[in-house]
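All protein chains of the complex are present and in place, except for one that has been dropped.
Up next is chain A:
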Amino acid sequence: MNLAFKDIQHNLGRFVLTAIGIGMLLMIVMGMGGIYRGIIEDATLLVERVDADLWVVQRETRGPFAELSRVPPTLVHRVAAVPGVRSSREFIYHTIQRERFGKPLRIAVLGLDWPTDQGDWLPLVAGRSLRKAHYEMVADRSLQMKLGEKVKLGKETFTVVGITGSMISASGDGLAFFTAADAQAIQFDSPGEAVRLERAARESRGEANDLIARQPSLLENASRPTSQLPAVASSQISAVMVKLSPGSNVETVKSIISGWGDVSVFTSEGQKELLLRGTVEKARRQIGMFRVLLTAIAAIIMALILYTLTLDKIHSIALLKLIGASNAVILGLILQQAIVLGVVGYAIAYLLGSQLFPHFPRRVILANADLVQLAVVVVIISVGSSLMGIWKALQVSPNEALT
């Protein structure tokens, strides 16, 4: 006769409510672990998906994710000429915030090196990759845009031609993919008034210049677009992504490019390390510590619940002792209930979490390793938290059955 199950059966309503309470508590612990895992996954996802062996960024910066990096577009050709490099691509990356349906919409803009890179590597869940040099975009599902939707960014209107799944930036914003030129146009878009003011300022500066005084026709340049002015630098890109030829030595190529005075080079692993140790480190540690705290709170609450459940049947325990039940029987009664409560609570946590977490704004990833780890922790908590109840039960005198 299993006394633990008999007691649960007798107090089924209370047990179910208690298990739901513990389950929801464990769901939060589970969710914290999922958010922690999601932050790590999101941070490194882009670096993994773009499939680059090396990242060439502005000298002495940890760009383009951990901090701002600006390199000239010509760097792409310089890198391509290095022995062992199979291909090099522009990487343009910045975040914009616009208003959509009255709500702020944050978009992580990523420029693809058209026509070399049309985004065929993107994990599309609908539509297609880019087919035109301009005015097309591929948006992540998290941005909640529809296929064929027209989106106005800057002065241009872009058509959503593809939808990706789970393409999130390190800060949790959905990624949108454009051609590099479009991405730069979005980044450097200025309102008409600002352009007019800039031209007026140029004319004003030009009039004061000796050269203009000698050749007034040069002043006509002041009204041309910035990109057409030879004296002004053209739009910068964030980084250059490098893919090596098969058999090439990463360290050799890296040391060659690192020798240039204007750039720094990181491997993909190095980029991931920068992201995890830099951008997301504090968030990761904060959530990690919060998770430990929640686990401790769950343990305390479970201990109190199990202690109360034991107190509720202390008379029965005294009676069992009176009629000769061994300590093993008493211990089994409390311990089995604790473990059943923990296991059922865990199952409820998993079921609820599986339904709720996909609706969270940021990804919550329930990794198998984390689930197994939490299951072990729950069993340890269940056993540990029942100790107080067991201690109380072993202390009770059979005499108390008579009171």
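The rule we apply is simple: a contact is a pair of C-beta atoms (placed from the backbone, for glycine too) under 8 Å apart; a residue touches a chain by one contact, two chains touch by 3 or more; residues count from 1.
FYI, contacts and distances are computed from a predicted model.
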I notice the complex is incomplete. Of the names "Ribulose bisphosphate carboxylase small subunit", "NADH-quinone oxidoreductase", "Cytochrome c oxidase subunit 2" or "ABC transporter, ATP-binding protein", which is the UniProt protein name for the chain that's not shown?
"ABC transporter, ATP-binding protein"
The one of A:G13, A:P83, A:G259 or A:G324 in touch with the missing chain is A:G324
Interface residues of chain A (partner: the chain not displayed)
1, 3, 6-7, 9-11, 313, 316, 319-326, 329, 397-399, 401-402
